[in-house]
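With one protein chain held back, the other chains of the complex are shown just where they sit.
This part shows chain A:
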Amino acid sequence: MSDQAYTARPWILLSPALGAVTFLLAVPVLFIIIYSFWLRSAAGAEIPGFFLDNWKEVFSDAFYRDILFSTLRIAVITTVFCALLGYVPAYFVAMSQTQFKALLLLLLILPFWISYIIRTMSWINILGASGALNRTLIYFGLIAEPVQFLYNEGAVILGLVHFLLPFMVLNVFVSIDGIDRNLLDASRSLGASGFQSFREVTLPLSLPGLAAGGLLCFVLSAGTYITPLILGGPRDAMFANLVFEAIITQLNWPLGSALSIVLLVVLGAIVTVYNRLAGLGQIAKSFG
């Protein structure tokens, strides 16, 4: 094989992946960036060119900033709940001696077979004015009138946790499952109790999974628009709802593009900083 062919080989092998990334990711993003500098005339036509009007609006209007902050707040709260609620089942499935581990994991993934929208809407049947919870409470005489559980921030967070929990559980499961059981035996033999061994060995060694699951939950909840649309009230819009609103309702593609770039950049920056802080690479290194 000639030298030239040899140097070309990695590129040939990479070309399918590079092609996919270029045409499915880089080019569309580039389109969106270009779009964000266009303008939408009052008549509804798009004017190509280089206008900063959309960007001026996005950065000057406090409305966008407030929604961005509340989106990030909801994403953080959702992530924390997912971590707290997801760690426990992940731990027990990973640590269980049962031969049905695979089945337990399958049960965990089962909800993915039902559309996310349907799963989110199911909360209406549970928490709605004539939903299961209200009916039960009225039946037992605990309340006289139905309570409004839905259409607030709490319901949005509940829906997001419901949607994202499996992502957390799977990530944490993988990292706990990968911990050498001898490490726990070693820790116990050196005098640490079961809980102390968890704190000293299992928890730190499962942090990469927790960090990865956390990142996934955060990014997915920060970018959601279905959940607030179905379970949130008019004041619970999240940032992606603004993009949806601009593009689908107002047909203002340039503004929608600018907004979505803002979300992309903010999330990208957070992920980068988070990666540094959580030291994902550093933790991975300790496993040689």
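By our rule, contacts are C-beta pairs under 8 Å (C-beta built on N, C-alpha and C of every residue); 3 or more make two chains touch, one makes a residue touch a chain; residues count from 1.
Basically, contacts and distances are computed from a predicted model.
> UniProt protein name for the omitted subunit, picking from "Lipoprotein", "ABC transporter ATP-binding protein", "Aspartyl/glutamyl-tRNA(Asn/Gln) amidotransferase subunit C" or "Hotdog fold thioesterase"?
Cross-referencing UniProt, the chain left out corresponds to "ABC transporter ATP-binding protein".
> Going by the contact rule already stated, which one of A:189, A:250 or A:275 would touch the omitted chain in the full complex?
Reading the full complex, the residue touching the unseen chain is A:189.
> Would you mind spotting which of A:57, A:177 or A:200 touches the chain that isn't drawn?
A:200
> Footprint of the hidden chain on chain A, which residues?
With respect to the unshown chain, the touching residues of chain A are 180, 182-183, 185-193, 196, 200-201, 204-205, 283, 285-288.
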